[in-house]
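We show some of the complex, not the whole, and keep each chain where it was.
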Amino acid sequence: MQIGVIGLGRMGGNIVRRLMRDGHKTVVYDRAADVVSKLSDEGATGASSLSDLVSKLDTPRTVWVMLPAGEITEATITELSSLLSSDDVIIDGGNTFYKDDIRRAKSLREKGIHYVDVGTSGGVWGLERGYCMMIGGDKPVVERIDSVLKTLAPGIGTIERTPHREGFDARAEEGYLHCGPAGAGHFVKMVHNGIEYGIMQAYAEGFDILHNKNSPELPEDERFELNTTDIAEVWRRGSVISSWLLDLTAMSLAQHPTLDNFSGSVSDSGEGRWTINAAIEEAVPAPVLSAALYTRFRSREEHSFAEKMLSAMRFGFGGHVEQKG
Amino acid sequence: MQIGVIGLGRMGGNIVRRLMRDGHKTVVYDRAADVVSKLSDEGATGASSLSDLVSKLDTPRTVWVMLPAGEITEATITELSSLLSSDDVIIDGGNTFYKDDIRRAKSLREKGIHYVDVGTSGGVWGLERGYCMMIGGDKPVVERIDSVLKTLAPGIGTIERTPHREGFDARAEEGYLHCGPAGAGHFVKMVHNGIEYGIMQAYAEGFDILHNKNSPELPEDERFELNTTDIAEVWRRGSVISSWLLDLTAMSLAQHPTLDNFSGSVSDSGEGRWTINAAIEEAVPAPVLSAALYTRFRSREEHSFAEKMLSAMRFGFGGHVEQKG
Amino acid sequence: MQIGVIGLGRMGGNIVRRLMRDGHKTVVYDRAADVVSKLSDEGATGASSLSDLVSKLDTPRTVWVMLPAGEITEATITELSSLLSSDDVIIDGGNTFYKDDIRRAKSLREKGIHYVDVGTSGGVWGLERGYCMMIGGDKPVVERIDSVLKTLAPGIGTIERTPHREGFDARAEEGYLHCGPAGAGHFVKMVHNGIEYGIMQAYAEGFDILHNKNSPELPEDERFELNTTDIAEVWRRGSVISSWLLDLTAMSLAQHPTLDNFSGSVSDSGEGRWTINAAIEEAVPAPVLSAALYTRFRSREEHSFAEKMLSAMRFGFGGHVEQKG
């Protein structure tokens, strides 16, 4: 089918490529003219503005917005909504907060415009492996764009099938899922990222314990010099904790066994934070997901006011001097 | 090669089978005579006692002890050590605390007996998939038993290879690794299990947040009825958090979408606890691994004294009544 | 001075009493006529409606709203704002979310009405001990109502003075503080409650460890039967962890050493949740405050979906049966 794509960064560009490879027609726009012309060379129809893009699409139109979340997505969708017509579809494939999806879908519905939110996972590997997609929106609209979703998804591939799935949604096995009404896609993707933080932190703590097993704090006959590179590799093979994140870890360690190429200052994106907020709204305990987030916060600080307060109290009651030299 | 195996439960029995399939000769013993005779029928040489087993092995002997950790393993190895000769090898394939390995190896060394600890992961799937093994012991001894380890390990199989592994231990890619001196194998296995708890808890929290997204505590237009069975499945396909534990989760949910066949009371084994102790000894922060353990503790309680204390304080300062009806 | 008070529950009623004792004139209103007449008997001027209350106050008026946070406070302030005149003052003494204060102050400012938010701590003990108050609002307005605040505050009393406070706000020693513009009072009170949760949980965990020191899981010669009632008492006397919350704990334990009068199901109010949200917004790690909140969430559940998922995974890889009987 024909689809417009706005935002041709690493994610958006590869989405266009994966769509074209499978025979879809794309009309593409980005504020950076050079990426537009590059994709035009690869077979896309370039557009010079949002209105140009809209004018080049047959009705009812489908437009995939693939921009960094936040203000620019909001502004683009607002402008788009004034250019589109009733029964057109806007797909937000970015990392939008799901409550914004709910609000937008409601407001666009008044104009007859459909809104679909797609959370995608797969990162820089998506062009090759396909994108795992979690989708929110009205059923008939999600079905209307099914061929696009099917193309972008990984497909069944060689991954072993789960028994007893008769009666469940077959699309899940293809790597895409209609999760519920507008917002549900980004909500599920948000939780996915929350889990991702937790899993990453579980590995990180475990490897830290391995790494420090030669610590001089330990009795000499209880120290080991462990090769974390080989351990990551062996765990990929038949262990309970094999995973794609472990595969990536094994790759990193094989190249940089000490990881000294990394500073240790770790960013976090909105999804990890929103997941905790969601847990709190639902009164669901989420100690692991929270701890994972807090580790990232702490990793970006020198010393916190909190830590200085601890020293201040220790000095207060015990005369323990942890003052600056 | 020829090897004695003591303990023919689910793990031990399948180890014998996997060894025999690959041409190794096994002499087997278990306190339960029926499992001995069953494996004899399958080709093993049965033994009626530890001394019978020892007498049926050529020197230098190799004996794999595969018993539930703790007192019975300790008692068996003590008895074995009085029956074996210098240069024989005892392999402890159970879930022994690594400091016990260090102690035992030292004490057996005085008798000239070699000690090898093997942590195995793979659970009930090991017969078919092979066992991921983490090994501690002296280099020449570990090399002497290499053919046995190679047979038990999963082998390279179809799992994609990690680039840049030139110069690293090739056995890791086969699914087994000599981690260091006695104790190192069980130490690495222990941390593996610690990580396992953390990863499981990360998924569990995330799915709990999905599951409760229809909570009446939430504003009505922010509730979703999410299908966690389908979500587990879609995440297996190209998402960042795909893993073997997720595969298992998807299987469980396909059979029992509500999981109401489980009580929710979750056990923990020594490894999870020892991992936290190890972290503390090394002064390594392990908030996620700890939180995962504590969740299991709490899952087995009705209401804790701690929670009643909270109510008591709330009543004290605020007159909040959380007393029994 | 003269002041209107709306909401005569446990907190509001005692505030009126403490004000009258110190010579202030109060005009009081509550939806429940009987509490109005009760306070009238004690010397207050009763009002039969919001407009009646407004009409009985001299201009510029001061009205203290002391209602449970949320919709009713919002509705009352909205109605009040239509009855009051420019230069009147609305004080919200409840547990309002500070962002609502910021919004309200802005909207009331357009009508010339001043808004002051007062977070109060001290619970049911306030009538006797005075209320610790954290105040947000414009400086001249907070100064205008100073005599009321001074009356409600505990005063210096017999609490030892902190050295080196020359140059700091003297009101802090009286037990009330102008923290900043509108919202700052409730923000500081919110964090106060977050800390309260953390401290309570620290005691609760410690006492739980004492309480379970006779657990049959422990080696027999390492078990103690500890008297937690006496331990709470001795810690009140010269220990580093003496506190008012410990005083309350000692009182509870003296009456009910087993605390079996409490169910163990513990509520949480908005402040604990908002504190975590605030920490996340600021990227401040708050593991203790979060853990305290999550314990309360968990205390109100039977078994969580999360726990069942753990069992499902354990069954998946290890055949561990934690299924219902």
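Every chain is named by a letter (A, B and C) in the order it is written, and numbering of its residues begins at 1.
As a convention for this text, contacts are C-beta pairs under 8 Å (C-beta built on N, C-alpha and C of every residue); 3 or more make two chains touch, one makes a residue touch a chain.
Treat the numbers as computed from the prediction; the structure is a model and nothing was measured.
Student: In total, how many chains does the complex have, if 3 are shown?
Tutor: My count of identical chains over the entire file-defined complex is 4.
Here is the rule we use: only the chains that are shown with their structure count from here on.
Student: Computing the C-alpha centre of each chain, which chain sits at the greatest distance from chain C?
Tutor: B
Student: Taking all protein C-alpha atoms shown, work out their mean, then name the chain whose own C-alpha mean is nearest to it.
Tutor: Of all chains shown, the one whose C-alpha centre lies nearest the global C-alpha mean is A.
Student: For the copies chain A and chain C, give the interface type as same if over half of its residue numbers appear on both sides, and as different if under half do.
Tutor: Same: when the shared numbers are divided by all numbers used, the fraction is over half.
Student: Can you work out the whole-Å distance between the CA centroids of chain B and chain C?
Tutor: 47
Student: CA centre of chain A versus CA centre of chain B: separation in Å?
Tutor: For chain A versus chain B, the centre distance works out to 31 Å.
Student: For chain A and chain C, let me know how many angstrom lie between their CA-based centres, rounded off.
Tutor: Computed from C-alpha means, the inter-chain centre distance equals 38 Å.
Student: Please set out, as single numbers or ranges, the residues of chain B touching at least two other chains.
Tutor: 123, 125, 201, 203, 205, 208, 212, 244-245, 251, 287, 291, 295
Student: For chain B, which residues are in contact with chain A within the complex?
Tutor: That would be residues 99, 102, 121-123, 125-126, 129-134, 153-154, 156-160, 162-165, 168-169, 171-177, 179-181, 183-184, 187-188, 191-192, 194-199, 201-203, 205-206, 208-210, 212-213, 215, 217-218, 221-222, 224-227, 229-231, 233-247, 250-251, 254-255, 275, 278-279, 281-289, 291-292, 294-295 of chain B.
Student: State the interface residues of chain A toward chain C in the complex, per the touch definition above.
Tutor: Touch residues, chain A against chain C: 240, 268, 273, 276-277, 280-281, 283-287, 290-291, 293-295, 297-298, 300, 304, 306, 317.
Student: Per the contact definition, I'd like the list of chain C residues that touch chain B in the complex.
Tutor: 10, 123-125, 200-201, 203-205, 207-208, 211-212, 244-245, 248-249, 251-253, 256, 259-267, 287, 291, 295-296, 298-299, 302-320, 322-324
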